[in-house]
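Only a single protein chain was left out; the remaining protein chains are all shown in position.
The letters A, B and C name the chains in turn, as written, and every chain counts its residues from 1.
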Amino acid sequence: MSNETNRSDGRTGVWFVGARGSVATTTVVGALAVHAGLAEHTGMVSELPEVSAARLTGIDRLVFGGHEVAEGSLAKRAEELRAGGVLPPAVVAAVAEELAAVDARVAPGVPPGSVSQRAATGRIEADLRAFRDEHELDRVIVVDVSSTEPPVADDPALNDLDRLEAALDDGGAPLPGSSAYAYAAFRAGCPYVAFTPSPGPRPPALAELAERQRLPWAGSDAKTGETLVKTVLAPMFAMRALKVRSWSSVNLLGGGDGQTLADPVNAASKTATKAHGLEEILGHRVDGPLHIDYVPDLGDWKTAWDMISFEGFLGTRMSMQFTWSGCDSALAAPLVLDLVRLVARAHERGEYGPVPELGFFFKDPAGAGGHDLSGQWDRLVEWCARDTR
Amino acid sequence: MSNETNRSDGRTGVWFVGARGSVATTTVVGALAVHAGLAEHTGMVSELPEVSAARLTGIDRLVFGGHEVAEGSLAKRAEELRAGGVLPPAVVAAVAEELAAVDARVAPGVPPGSVSQRAATGRIEADLRAFRDEHELDRVIVVDVSSTEPPVADDPALNDLDRLEAALDDGGAPLPGSSAYAYAAFRAGCPYVAFTPSPGPRPPALAELAERQRLPWAGSDAKTGETLVKTVLAPMFAMRALKVRSWSSVNLLGGGDGQTLADPVNAASKTATKAHGLEEILGHRVDGPLHIDYVPDLGDWKTAWDMISFEGFLGTRMSMQFTWSGCDSALAAPLVLDLVRLVARAHERGEYGPVPELGFFFKDPAGAGGHDLSGQWDRLVEWCARDTR
Amino acid sequence: MSNETNRSDGRTGVWFVGARGSVATTTVVGALAVHAGLAEHTGMVSELPEVSAARLTGIDRLVFGGHEVAEGSLAKRAEELRAGGVLPPAVVAAVAEELAAVDARVAPGVPPGSVSQRAATGRIEADLRAFRDEHELDRVIVVDVSSTEPPVADDPALNDLDRLEAALDDGGAPLPGSSAYAYAAFRAGCPYVAFTPSPGPRPPALAELAERQRLPWAGSDAKTGETLVKTVLAPMFAMRALKVRSWSSVNLLGGGDGQTLADPVNAASKTATKAHGLEEILGHRVDGPLHIDYVPDLGDWKTAWDMISFEGFLGTRMSMQFTWSGCDSALAAPLVLDLVRLVARAHERGEYGPVPELGFFFKDPAGAGGHDLSGQWDRLVEWCARDTR
Partner (left out) sequence: MSNETNRSDGRTGVWFVGARGSVATTTVVGALAVHAGLAEHTGMVSELPEVSAARLTGIDRLVFGGHEVAEGSLAKRAEELRAGGVLPPAVVAAVAEELAAVDARVAPGVPPGSVSQRAATGRIEADLRAFRDEHELDRVIVVDVSSTEPPVADDPALNDLDRLEAALDDGGAPLPGSSAYAYAAFRAGCPYVAFTPSPGPRPPALAELAERQRLPWAGSDAKTGETLVKTVLAPMFAMRALKVRSWSSVNLLGGGDGQTLADPVNAASKTATKAHGLEEILGHRVDGPLHIDYVPDLGDWKTAWDMISFEGFLGTRMSMQFTWSGCDSALAAPLVLDLVRLVARAHERGEYGPVPELGFFFKDPAGAGGHDLSGQWDRLVEWCARDTR
């Protein structure tokens, strides 16, 4: 790992919302394995020289914890991921003890409706402060890797921080679950990563809170697979002046996320953010369905098929199709580590608000700046290089 | 078309080597159709605002001619391309008269071995000068769109201009066919576009001649389809730190080029330039075959299949595959027009030698600068913008 | 064509429901072209020796007519199909005159609700009788190639012929549109082909009427593309004892049928018949979505993608995927000719009720006998051979 000596010696907390899900479990097992020299950095953008130039905190300086509403244990989920071919057996066995130590730091989530939202967010905030204090952490990054929520309804309390505070004081519950976590995180002074398409820190009242607290955040909805491919293919067609006429997408997946997304209400968040990029890059509306289907049999492996019909010189009709067969958790986990390290660095630098230079990682990048992967990469690299000039 | 008023009113000649092949025919028919308002600019990079910023010559200012060794006529080839679904019937009918006028400007090629190479290149040079004079052209761009030749053997006369001249004076024939054309073009003061992987202007002696004559040239081997896709997908894997383990490619094509490439000796040029980019972008050797197969039944439509096996976090194995179904001539023709306009502009600006900023168009870019399409695009746009600052 | 001498000299009428749709138009143009020697028999099962053994009526002995509710003309639709690349320009031009003669025999359909259903079916019946008489036809085969209707609700009048007659006499309108045509056809003594998944002759009351009138019929829902492939691949997995775990299907299509099927209510008929076969062949339920999407850009060309996940020895997980790119009208039209000839032969032989041996052609075969294409072929060939023994 580069620049070891320039980095602060302090430790960074990583607090998962959804701490025993596939992504969190793979992230923790992976971080332990990489630290122990049992696995390589494959898939970790933050280990590429252009990005590690930002003098990021070491994997070995990360301390994991989180909230989880579901029963179970990290060990049990790791075993399921091993059986499903996601985690190598030898690695799971080797990190068992440390994994149990992380599991001991997982607190029960606050079930929605059990107490007032004011009380619930207060309890989350307290958990975050306790975690930071107990482990003497420089900072704690909260990462939402829980199940996707439906898009947020237009509640006026979400558009203005003062109104939000008033609504909470009045015993109201205007916050979607993910935003309740973002609210508590910002109140506790914690930067935030919206890894899913859930609303989280996106409503204006939350963004305002982050500004006021001078906290950076990044989101939303990590682009791990099929959408990633779209954001390099669409610019190719644009750069070559080829007219994309239709782009049809099918995603088959069987993991926990698949089940959530089988409900069209929840999927609405996802299909919206997946569709954004394409039309923004191409500059016009594009026909074609976008399906997300739950096929339990496929487990954590996602298969996506895209069919692109396009037109060339003299109206000639041509097509391209691709199939992506990826393991969602294995694609997501290293990006979680990347984002934690990069958001921690932004915090250290005193940046706040959405970090637009992290758009590289997201389907619906907060802040600014386009969906084209190459352009996003250039902005990320430029941001990382600031430290070295 | 932008910047109409800033452009010179003069006309630019386009001289094809292989003037009645599919690419040349589609280019001429297309240019006539676009000029007549019968077709849009789809597929023409030079009509995108970032590129047209370079104040390029108008399509209507191009005058076409060329050499052709084969029998036939542009009308006959256009009819074949219409039957094969490449050219729209209405367009072919509408431009018939002008097409015949172009055909009248096609001169018989010099069959190899018929006269000494000194005499042959002299005759080509004279044809080029006559074309320029007769039509009062500001400049003539020579574009090689003839069949792919085998890679050039290492002949010392090709490494040094003086030795080359001496060899020609001695009655030798050291030049491959495509390089004989490049030699004559440069002697006649014509910029050159190496649209195919044939050696053309690449041997050092030829490059030296271009320098001496202060002529720009561009090459080699236009990336029209499957390789184009590779040069956006490979950077995606690299930017995401995903380890590409194997990349297998199959190209099925039935046109005239397919037949030439069915001969492994000729295909060697092609497979070499196709493979270059991938390993350069990824930074390491990659396993997997690269096939080019002649399947007459497919005509001008090329189907390519690529299978990419890659590794992610914790060694997880994943894969991606794509199928590209494109019409080669329809993809190539607008790029010919782009290159003619851009090389003409370079000549007008007084640039000479290989134009590295045109690497965007080629599988084996001459000059410098990487295979990653986005990086190539950035350099092209920057080059085009020089005029507007 | 075999057995010319054994065939009756009489002529057979073909009466289309949906006479100016893509399928009817392609069928008529194709029959005229084949008869005129302008096209081969490709795609016509009834010209294979095993099937023509049934001494089928000649293509030249078919007389076309039909009902159509939409405006327009066969010539106009043929022109659209030509522009869409379905019909060859030369063929359309060559048969123009005869096509106009067929068009003159197309009667306006009876718009639903304009008169009582008793009156409407009476008018259809009269049209059929008039067509048969005027052209001195041996028989008239009615073929439903109109847009797919939603599945039929469970109306008691459809389950019993006497109740149906009583309901019609009472001014009721219990018949779905397609079944009104089947009712009229059977009353007029005409065999019927249910080429679409619409109810047509399937309700018990209609089937009863066919029995009573001693009329043969065939249906439902011609298997032209992706489902056809399924019915050879599924038996392969079964014969090899490989366990299919999920089978996901996506159909993208842009023609008129696509638009109808974009409405999930109409699509219900289609997705139901498409799914039948798979589970019947495999003998167990199979996970996976079945989508039919309307992508206008694709026109008459349908692209289907299927992803099959299966398990082998020792639980090893494997997969197969296929993409089918077919032109629906070109696949359907020759099957219409096949079915007309075969149903006419059944009528001539005195067979009545659903003809199970024609299951080879359908997604939801009426009568009996499995979905496995090879088994269906064996039964068809056996049925055809009866005449030669």
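To be clear about the criterion, a residue touches a chain if its C-beta (ideal position, glycine included) is under 8 Å from a C-beta of that chain, and two chains touch if they have at least 3 such contacts.
All values derive from a computational prediction rather than experimental measurement.
Student: Taking the complete complex into account, which shown chains does the hidden chain touch?
Tutor: Checking the complete complex, the chain left out touches A, B, C.
Student: Give the residue, chosen from C:V86, C:A210, C:A267 or C:V340, that touches the chain omitted from the document.
Tutor: C:V86
Student: If I consider the whole complex, including the chain that's not displayed, which of C:S116, C:Q259 or C:Q321 touches that chain?
Tutor: Reading the full complex, the residue touching the unseen chain is C:Q321.
Student: Provide the residue numbers of chain C that touch the chain removed from this figure.
Tutor: Counting over the whole complex, chain C touches the hidden chain at residues 26, 29-30, 33, 39-45, 47-48, 85-88, 91, 228-229, 232-233, 235-236, 239-243, 311-316, 318-327, 330-331, 333-334, 360, 372-375, 377.
Student: Can you list where chain A touches the absent chain?
Tutor: 85, 89, 323
Student: What does the interface between chain B and the hidden chain look like in terms of residue numbers?
Tutor: 245-246, 248, 250, 252, 287-289, 291, 293, 295-298, 303, 305, 307, 309, 319, 321, 323
Operating definition for what follows: only the chains that are shown with their structure count from here on.
Student: Quick check: how many Å separate the C-alpha centres of chain B and chain C?
Tutor: Here the centre of chain C sits 50 Å away from the centre of chain B.
Student: Whole-Å distance, chain A centre to chain C centre, using C-alpha means?
Tutor: 50
Student: So what's the Cα centroid distance for chain A and chain B, whole Å?
Tutor: Here the centre of chain B sits 43 Å away from the centre of chain A.
Student: For chain A, what residues touch not just one other chain but two or more?
Tutor: In chain A, 319, 321, 323 touch at least two other chains.
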